[in-house]
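Note that this is a trimmed complex: some chains were dropped, and none of the rest were shifted.
The first chain written gets the first letter, and so on, giving A and B; residue counts start at 1 in each chain.
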Amino acid sequence: MKTYAREIKENDHVDSIFLVKDKTFGITKTGNTYLRLKLVDRTGEMEGRIWSSTEVFNDSFNKNDFVHVRAKAVSFQERLQLNITHVEQVGEDSLDLTDFFPITDKNIDEMFRTLVEISSQVKSPHLRRLLELFWEDELFLKDFKRAPASKQLHHTRLGGLLEHSLSVAQLAIKNCTHYTGLNLDLLITCSILHDIGKVDELSYDRSFDYSDQGRLIGHIILGIEKINEKILQVPDFPKDLSNTLKHLLISHHGQYIWGSPKKPMTLEAVMLHYLDDMDAKIDGIKQFLRTHLPEGSKWSAYHPMLEQFFYVPGSEIKDQIELLEKTGEPGLEGE
Amino acid sequence: MKTYAREIKENDHVDSIFLVKDKTFGITKTGNTYLRLKLVDRTGEMEGRIWSSTEVFNDSFNKNDFVHVRAKAVSFQERLQLNITHVEQVGEDSLDLTDFFPITDKNIDEMFRTLVEISSQVKSPHLRRLLELFWEDELFLKDFKRAPASKQLHHTRLGGLLEHSLSVAQLAIKNCTHYTGLNLDLLITCSILHDIGKVDELSYDRSFDYSDQGRLIGHIILGIEKINEKILQVPDFPKDLSNTLKHLLISHHGQYIWGSPKKPMTLEAVMLHYLDDMDAKIDGIKQFLRTHLPEGSKWSAYHPMLEQFFYVPGSEIKDQIELLEKTGEPGLEGE
């Protein structure tokens, strides 16, 4: 059974699997070489040291491998570390990935089925065919179902991109039908596709970060490229429709300063921007509160990127208890 | 039957009612005095001149009165004007206000009933009582049902504030229940009340403008004052609840730069900000397109306050025909 990093106490004997986030050599004051490991799982990280047979152990696994570790927890310089006696690489198949990465607590296959169901309600044959082409692309789907929606800010978990895309599509149906004069087909299609560039913008095999092309080009243009690929395969896709579709995608951040090369110029683009932003903020704040709301406090820690505090009210307002019950899912800090 | 300003042609004999927006004396080159009137109705404005009995006519009505006019349309300096032979003040009762002001095309009483119905679903006794106190205040209701939601930008029509408040409340129900952990009672209450300060911020008896207190103090603080008045009448209104409620109201613009003295700090405040802003933008753009989309064009005129153009796509997108069918409702330009 998994022993979680956060639960280890001094003098514990640890016998469990961890992900090796870093591996470097050190030298003791007496001149001996040792191996210094950074071991992580879903709940945090722990330093580990191998004092003997370092050469052998060093050759037996690499950074970013999963390893089975046997060790004793000792205190050094006021911090806990693991004195490792045995370490052994293990394959990805023999373990439960959710022990190591935050993952959506919704059912991925179920979410995907709902999304396909929604796609099939699109009446425009061109837009419906466009969506089908994505659902028929197995390589794309593998990533689309695993990717997080953001490195840090919201839906930062495996399956998060799917969760966010579905959520925005559902919001689009609810809000679009509240008004007259908006094109529901277009809104559904773009809600589903607006962030597909994130499949390539982010890397999420061993930690959540940007890929090279993610930083250099960004998910907006990566998404346009993906859509262009598929549109070529739809016969007679109308030019005006593809212009409008792409416009929704590139304007969904709403402002130049937020990285959109165009401001929303159609009613659908305006609505998509608000729904996407709202869904990201609501999830992002909840995700932040799960790890940054001190016990007993109604005030969160300061959110450095949003530059503010958040408040969870008390009296008459019971629903947020649900909010605080959730466990796990540590914020992936960085950058 | 009403003859509309926009329909008058040279040499027409006009016999209809107008609102006097301005009344000044002029002097002809030969030294005679005449009366110069600015006559308006829902469709535009027309200059009128009274050449004889000016003193008598001048005493018989004031600026901002409705008057029955008999006149002939003549061309002067390339523009049409009315040579008025008779003018007579008429009371407000004898006329149809919608001939003179843009007015919501929804049923005001029906909208109000729906709003009251929504209020009654609020479970918190304090919040429900707070809303009831507003519905029991006849003086408030008279204004609340007539006020526009904005001088220029959106819902600029009699009944517009009610229309906007109801719309945001309905959106709140749809969107709040999409998530867990948000307080629906609070969201409904604040959706309904978020703009009540506009009842006093704007003046809308003869034209849509800001009142003195509207410009000096603004609808956010005027709204807080109205709510404080009512809260005093609710026994044991919890302090934490009133803080949270007021916070939603004062933060609903979302940013300091948009006039909110606080940024939204609770999940409900964040959602209210997005829904309010989205509803205002969607209606505002549609309102703008009705008068600023040149015939046959897919591009609107430049929107000076939003600093952009808007686009109404063509192919596969039929719904916006509805959008263009609407008549009347001229934009009330100004400031």
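Please note the rule applied: a contact is a pair of C-beta atoms (placed from the backbone, for glycine too) under 8 Å apart; a residue touches a chain by one contact, two chains touch by 3 or more.
On a predicted model such as this, the values are computed, not experimentally measured, just so you know.
S.K.: Given 2 placed copies of the single sequence, how many copies form the entire complex?
M.R.: Counting every copy in the complex, the total comes to 6.
Going forward, only the chains that are shown with their structure count from here on.
S.K.: When the centre of a chain is set as the mean of its C-alpha atoms, what distance in Å lies between chain A and chain B?
M.R.: Their C-alpha centroids are separated by 44 Å.
S.K.: Chain A touches which residues of chain B in the complex?
M.R.: Touch residues, chain B against chain A: 124, 126, 167, 170-171, 174-175, 178-183, 185-186, 238, 240-241, 243-244, 247, 263, 265-267, 270-271, 274-275, 277-278, 281-282, 285-286, 308-317, 319-320, 322-323.
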